[in-house]
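Removed from the display is one protein chain of the complex; every other protein chain stays in position.
Coming up: chain A.
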Amino acid sequence: MESEQLYNRGYCRNSYNSIASASSDEELLDGAGVIMDFHTTEDDNLLDGDAASPGSNYAMSNGGGVASSSTHLLDFLEEPIPGVGTYDDFHTIDWVREKCKDRERHRKINSKKKESAWEFTKSLYDAWSGWLVVTLTGLASGALAGLIDIAADWMNDLKEGVCLSAMWFNHEQCCWTSNETTFAERDKCPQWKSWAELILGQAEGPGSYIMNYFMYIYWALSFAFLAVCLVKVFAPYACGSGIPEIKTILSGFIIRGYLGKWTLMIKTITLVLAVASGLSLGKEGPLVHVACCCGNIFSYLFPKYSKNEAKKREVLSAASAAGVSVAFGAPIGGVLFSLEEVSYYFPLKTLWRSFFAALVAAFVLRSINPFGNSRLVLFYVEYHTPWYLFELIPFILLGVFGGLWGAFFIRANIAWCRRRKSTRFGKYPVLEVILVAAITAVVAFPNPYTRQNTSELIKELFTDCGPLESSQLCQYRSQMNGSKAFTETPNRPAGPGVYAAMWQLCLALIFKIIMTIFTFGLKVPSGLFIPSMAIGAIAGRIVGIAVEQLAYYHHDWFLFKEWCEVGADCITPGLYAMVGAAACLGGVTRMTVSLVVIVFELTGGLEYIVPLMAAVMTSKWVGDAFGREGIYEAHIRLNGYPFLDAKEEFTHTTLAREVMRPRRSDPPLAVLTQDDLTVEELQGIINETSYNGFPVIVSKESQRLVGFALRRDITIAIENARRKQEGIMLNSRVYFTQHAPTLPADSPRPLKLRSILDMSPFTVTDHTPMEIVVDIFRKLGLRQCLVTHNGIVLGIITKKNILEHLEELKQHSEPLAAPWYYHKKRYPSSHGSNGKPRSRVHHVQLVRSFQDGRAGGDDSDEEAVHLLDGSNL
């Protein structure tokens, strides 16, 4: 129900719609320069003359050249109504109008600049506020990311034990100065006590294992429970990854409270809990949400951004760049991520601001130094071994795996989320989180690769086996016995440790794949990047070790013979893990450029860009073969957000007439007349309908378009007039014209609503192909567009109608040939000789009292009807 209403909306351009102080709207309509009076001229004359008028209207009001100061001259008696020009919750913004508003504000400031020093300072402040707000955003998101990193590491280790000497240290920090010198004991120190040691007093043995197991599950469950409770009680919007919603918001949608203070606080707090609970989720996506919350909150400090939804979205674009910058320690990758994945409107100015925000955020995080390694990220690889051309084959295979995994994950996760959305099962969010956390904890503990933090796992998988490593993955059999065992690191036969590790990794892979599907979409903050990367890294490492062993045992194959000399190091399994991680992430999110940059910034492996590119591209191709949308688009579609994807191409040949509302079977379009409605009738229309905007027409006889008025603005204006203006009664006349209509002497004072009328609504003719309409909507960011025929308003197309139409076409896209022929036949005939639209009589709903005056209106477009009658549908 709600999503139905999400789309219907109208708008107004109240402040810049007066064209010049001398011209009335009658003149406006006449684009050719011939002044016509609507009250005296016959409709037929106008039909010919006004063909150009919508165009000229656009040029004047949307081109930014309007001398809008005249608005205030004209309406100096009317103070601006508070609240007009703002948006309701779950409504789309009008980019065109917001940009115009900003230009006008800018002009005002510029013209005042020379008046006084104070005004000059204000203009400077205004000019700098963009940089200030992104600086503040960068500072805040860097600091918050540092907090989250430190707290999540600590809480994660709390599941295993506690640092007795200083409670606030995690395992590694606790053993900072310990003197355990051997490799076997490298992770142990007397200060760090596991729970079994604390409670039972013994560190080894089955009893302590069970005790540790129990405590692990206990902590995981309590963290998950706390997280979901906090989310449910304080800020339900804090759940999920947030990227689909941010994408939608950036494309021009209002979700009130989604980027608010409480969401920020609860998301920060519960993100730590969710990560620490060991669920198969990451903190990267939610960090983007956190950064966007910071951006939104700081934009309230600056009127330039707080009062303009389009400008605010520029800050949010920069903020999301800062978010990725701190999430991955990849500032450039963050900027590219914002450009490729999140942003809708991304001018160069925003690019520079994103760059700066990412820089500031990365700087702050680096100075907090959360990992204690003086790097921004946990997994920084330090090997620079070369790779060989034949290795591209396994890399591409990893890409195929990534694409398959991505397609499978999206299908499965969407199916599961749809189930959650539509069935009763979705009524128990807390229970679901507890259940998933319990299963995760119970299964994860026995396997060392799933027990540890996912980031640590990725780090271990990325790291190459050097002599300094002591992990199980690196227990190769030494081929030379005795003293020289570890001196060189050529490819070696795998030892029992590696085989055991392979088994555990396979189990971990299956476990991660299953759990991630059920975890993404839980009602806790949950990101997707880290689990996807972990799956890819596990698969990559397995493939890497397999290739390595292959090269060892079959070094006489021509492939290996050419490149791998016996005893030389030629396969780096860590590199395979890296490539696999990138491929899986690419398969899920369908990012390309930004992903490669993120991975190479993450790992510092500049040499490995070509393998990464090959794998990511393959994974995108394979993934796209199974379904074109990435996980975020899929979630947007699942939730029915009004997001018009700029990447998709519109290839059908439908016309505007077929998409517009009202449809043939619908009741006619609700319109308002410009000067003969009373307040009561207007309220009646608003109460009876649920439309978010109403076209305003000249009169019942001539149904030519005057403008467009928003439901929200009308209600606010009427309420405001009731409070502030004397003499407004239920039977007061409402007029949208410049001058009050002539009224009988005893009638109450009329109500002028011209200030809320948008006199330059976008219009298209009914024969405009939909590809053009879709393009207009995408590129200009419209909310709605009126459909006219000979200047007469026939219907309206909203963003929702377009999305519904796209969805319809997607479902009927199989029988491509039939509709194509059908449209092809009629397509060139945009002159109106084929296809029969209903005569406007049935489209336009006039208020009850006007219904009797229909005959006059019919005559006026006799010509049109005649023309259209030529062919039948």
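Annotations
Methods note: a contact is a pair of C-beta atoms (placed from the backbone, for glycine too) under 8 Å apart; a residue touches a chain by one contact, two chains touch by 3 or more; residues count from 1.
One rule holds for everything that comes next: contacts and distances are computed from a predicted model.
A chain of the complex is left out here; the name its UniProt entry carries, from "Dedicator of cytokinesis protein 3-like", "TMEM9 domain family, member B", "Septin" or "Two-component response regulator", is "TMEM9 domain family, member B".
Interface note: of A:W154, A:F462, A:Y476 or A:Y576, the residue touching the hidden chain in the full complex is A:W154.
For the chain missing from the display, the contacting residue among A:W168, A:Y209 or A:W557 is A:W168, taking the whole complex into account.
For the chain missing from the display, the contacting residue among A:L198, A:L301 or A:V610 is A:L301, taking the whole complex into account. Set against the missing chain, the residues A:S471, A:T592 or A:T715 yield one that touches it, A:T715. Although one chain is not displayed, its contacts with chain A can still be listed: residues 1-3, 6, 82-83, 86, 88, 136, 139-140, 143, 146-147, 150-151, 154, 166-169, 173, 176-183, 186, 226, 229-230, 232-237, 239-240, 245, 255-257, 261-262, 265-266, 269, 272, 297-298, 300-301, 364, 367-369, 372-374, 417, 420-422, 426-427, 429, 466-468, 470, 483, 485-486, 521, 523, 638-641, 683, 686-687, 711-712, 715-716, 718-720, 723.
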